[in-house]
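Just below is one structure, and these are the notes that go with it.
Moving on to chain A:
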Amino acid sequence: MLESKISRRGFIKASATTAALASAGTVGFQSWTSEYVKAGGQTKITEIPSTCNGCSSKCGIIGHVKNGRLWKLSGHPDHPYAKGKICARGHGYATLVYSKERLTQPLKRVGSEKFEPISWEQAYKEIGEKLNAIIKKHGPEAISLTEDPRASGKIYSPRFLHALGSPNYYTHHVVCSNSRDAGFFHTLGVTSTSADISSSKYIMFIGRSYGDAIRPSSVQSLVEAKENGAKIVMVDPRLNNTCNLATEWLAIRPGMDLAMVLAMSHVLIRENLHDAEFIKNYSIGFEEYSKELKKYTPQWAEKLTGISADTIERIAIDMGKAKPKALIEQSWRGAFGCNYENSTETGRAVALFNAMLGNIQQKGGSIITTKPELGKLDPVKHPSPKEPEFKKAGQDEFPLAYEEQGVATIVAKLAMEGKMKAAIYNHSNAALGYGNPKYMKEALSKMDLVVTIDVQMSETALLSDYVLPDVTYIERDEAVEGLSGKTPGLALRQQMVEKVHPKTKPIDIIYTELAKACGIGQYFNFTLDGLNEQMLAPTGVSYKELREKGVIMFEDKAIVPGTMPELKTPSKKVEFYSETFKKAGFSPVVRWVEPKVSPSGESFRLITGKQAIHSHTQTANVPILMQISKDYDLERIWMNPARAKKLGIKDGDMVEVKSSEATSKVRVKVTERIHPEAIFVPSHYGITSSYLKTAKGIGFGFMEHVPFDFEAWSGAGNIHEVIVTVRKVRS
Partner candidate 1 sequence: MIWGTIIAAYLFLAGLSAGAYLTSSYVARKYPEAKAVRITGRIISPVLMAIGLLLLILDAEAGLKHPLRFIYLFTNFNSVMTIGTYFISFFMLAAAYTALMEILKKETNKYVEYAGMLFAVATAIYTGFLIGVVAAVPIWNTAILPILFVVSAMSTGIAGTMLVASFYDSKAVHRMLGVKKIHLGLLSAEVFLIFTMFLVTSYSNESAAESVATLVSGEYSTIFWIGLILVGLVLPIAVESFELYNDKKMKETEAGIMMAAAGQGGIAGTLVTESSVLVGGFILRFLLLAAAVPVPFL
Partner candidate 2 sequence: MDQQDEKKLHTANLFSMLAELYKDPDMEFWNDFCNNKLLDQIKEELSLYGETAQWEVTDIPTEFSSLKKMYADSLGSQGVAIPVESLYKQWTADPSCTLPFAKSKGYLLGDPAMHVKFILNEFEMEIPEEYKSTPDHLAVLLELLSYFILHAPDEFTFHFMDDHFDWLEEFLLRLAETNSSPFYYQMTKMLERLLEAVRKEYIIMA
């Protein structure tokens, strides 16, 4: 008789009746499949409203779920960004849920790019111990946390950090909109306005392209404006895809946007087309600014921008005449989110130009948005951790940077100096996207503890000591999200399917459990549902109702055009003259600032931008999206034919792009659509993590060429201050 020496570890558990049931058998796969498919018609499909995570817009989506699996996605008709539509990314990103290239269990690094699976308990214990050891030795100011914020993260991440006693909470804005935010915040009291595009008559975009960084409603509003006969001017060194909808393209020299806005402001005053009434009632310091503007004539700007003085004059005058239904769109990264040394000042000049048009809070103008009033956790039952005793690192160096967002790359700089000892990265590929990857890698290696929370093995995760697997957005509930806009509203991300990988966890749970391991569990004595109930309390909307609808808009609380709110600037007015800037050591009025570097006759400025099918680098590994890049060679750099000819480069040739930081090989798209001084490279490629098999090896990473740097005003990444040379090489 057979007697196995091997101890049986069989893990299938049979119930008492299994043997009996098994002896009767059941249906095989083929007949099961046909039954399954046939029955599919009658199977109940649950529709769960939620929000997309394909990009930072978080459009409303509806997940259709069948037999416990995700089945279909559609746009949420009520969501103000989606308006019932989903873009290519939104469809494609859902692939992530069932992807095999996900993080499935907590990992501990045991060598260079080598990891060992560990239990959550071990991960929590070790991370907690290390954090506490660092706090003991270096103080809580040596700990930082950075994220690309989502609804839950916005609440849990800073709370966790504050509970540890550290103020060092950062967001991705350092390579997004830090400059614009600083410029706007100190001028209008908000980091951004919202453009009332569809009602506007004259719209100028500076580097921003609705068609390349899509939010369905934005594109629709621009189409609407065009149908209504609005003038749409696109200021961009490259003819971006939105130019189809534009009436005019101004092919500006990269980095010179400030000169153009200053000259247009000059013309506005010269022609007496500024809104004197608005300026008188709602602003301070206009005199000083207008004095400064005197020297910025269109002729002066023509030399810098390459745009004729006539054109600048014509547009400024036309915009002045169309006011207040005329505006410069505020943009995000665009051309002045974090691009040049003069970007903060460009942001300020744009905000001020809009103010001069008197378009603030006007139909067809710039809207200071409103947000729903959300509740907070009960301070008695769930006391908040006390405010950290220290200032956020980077605040001394960059006092103008918007405090809530901070300057995330300061973490790397301080790590290099040995002052920052721990960094937690949540939903953030900082090592590839925030600063020069070589610099970031070295900086991360200098810290005692790096923890990454993500769904994929990103480049940052690869450099981390611990990698904690998040669930995807399809598999999690999140905190209630307040939608700000002309009409305030609420949106909710909800779990559509049970989590695929049992050992993944949503961040609310990760923080709650990690907090316990760190000895600060008392600050997380609530559940996500409990938090949401309390957040919703003042809105009059029940959690149940929000769960059913996914999106609720407060139409009755919509902004009434024409009423100017009290601004959150020190003077409570628009600040043409800023004491804050003066205190920080900068000119109190906007002045022309040269970009840091400029190309010679031989070299180029490397500029970047988005493509409609990708979102940063997070969608690069999605096969259905990356295939489009492959089919249309979208990873190529753009070069003007005049320059290409001189270099002996033809369309499709392989070239070497060389900067002070790196050398890359890539193919060229020779096109009239780009300024001769610039090379354009899309910012979605150059994935190096071998865990991301679809994405790896396609194109090059823009940031590899960007020297690690801070813009003096806002600390932003100066991502366009890059000079490269290009030469043809064999492929």
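Note that in this section contacts are C-beta pairs under 8 Å (C-beta built on N, C-alpha and C of every residue); 3 or more make two chains touch, one makes a residue touch a chain; residues count from 1.
The candidate set was assembled so that all candidates are chains of the complex that A comes from, given by their letters.
Since this is a predicted model, take the numbers as computed values, not measurements.
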Exercise. For chain A in this complex, which listed candidate touches it: 1 or 2?
Worked result: 2
Problem set entry | Sites on chain A touched by candidate 2 in the complex | 2, 4-15, 17-19, 21-26, 28-30, 32-33, 36-37, 40-41, 66-67, 69-73, 91-92, 94-95, 98-100, 104-105, 115, 457, 500-503, 622-624, 691
